[in-house]
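A single protein chain has been removed from this complex, and every other one stays in its place.
This part shows chain A:
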Amino acid sequence: MRPSLLSRFTSFLFITPYLAAFCLFLLFPILYGIFISLHNFELLSTEHDFVGLRNYIDIFTPGTYTNSLFFRGLWATIQFVLFSVPLLIVTGLGLALLVNALPRKLRSLFRTVFFVPYALSASVMAVIWLMMFDTNAGFLNGLLAKLSLTGVPWLTDVPWAWVSLIVTTLWWTIGFNMIIFVNALNEVPDDYYEAASIDGAGAWHKFAHITLPSIRPVMLFVMITSTIASFNIYAQPFLLTRGGPGDTTKVLLMNVLDQAFIRKELGSASAMAILMALLIIIISIVQFKLTTGRKENAS
């Protein structure tokens, strides 16, 4: 049966607000960003010459300023992504399982507790964790000193700086992944588990053969959103390590923003941002293909 014209029009009406917002706040900025990236877009100049792919070519030409900005920053960002994404998934799922195993009354309390940091602003997060990580006056090193252990240079040495940034990120953002996983776990029908119990399956087998396959689509969603979020890392290193030690934790977005608003070169900054977006898209597609491909093999 074909939907009537009226009904189709009504449906269209319903998506219009979203469509308008999408065009205004996403589509237009993206297109404008691409437009800017093809120009010598110096913020304070009134004339912006069209330069074609010059900004992009410069980024890939060794020895140029934007080349070192982009690839040094990208390397730092990729390190962060590699460390953080697996932990964001595992910890999120772990917390969800823990919270779900609690008695009903405590469950909502702990869901809230773990979610609260997600609602904090970046500067509040930074103030809290600077106090925790302070080498000479911080809580963690104070604790270590009480145990007669030597302090750790949490923010001024590698790999500790990365450890600190990841711990902070987990604490700050894990609530989101946890809530998604909690909902996914609740969707798994109880009869599966009952049937498995009758067949004599233990907790591990239930988890590996029922829970994990059932939540695979959500897992993929969490993996992709976590990867995107991790690529966009900015506030944590900007406020905690300031890119240090040296420039080891100076991530790509910090460099993009320097280029855009300190150097005021919006053209090459946009080119850097668009390359970063392309990279994220490619990685998301690869993740999607890999995960869905495996599912087909399994079934």
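Methods note: a residue touches a chain if its C-beta (ideal position, glycine included) is under 8 Å from a C-beta of that chain, and two chains touch if they have at least 3 such contacts; residues count from 1.
Note that contacts and distances are computed from a predicted model.
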item	value
UniProt protein name of the chain not shown, from "PadR family transcriptional regulator, regulatory protein PadR", "ABC transporter substrate-binding protein", "TldD/PmbA family protein" or "Alpha-L-glutamate ligase-like protein"	"ABC transporter substrate-binding protein"
Of A:73, A:92, A:175 or A:243, the one touching the omitted chain in the full complex	A:243
Residue touching the undisplayed chain, where the options are A:40, A:156 or A:211	A:156
Option from A:17, A:103 or A:200 whose C-beta touches the chain left out	A:17
Interface with the undisplayed chain - residues on chain A	14, 17-18, 20-21, 24-25, 42-46, 63-65, 68, 130-131, 133-137, 153-157, 239-247, 250, 258-259, 261-264
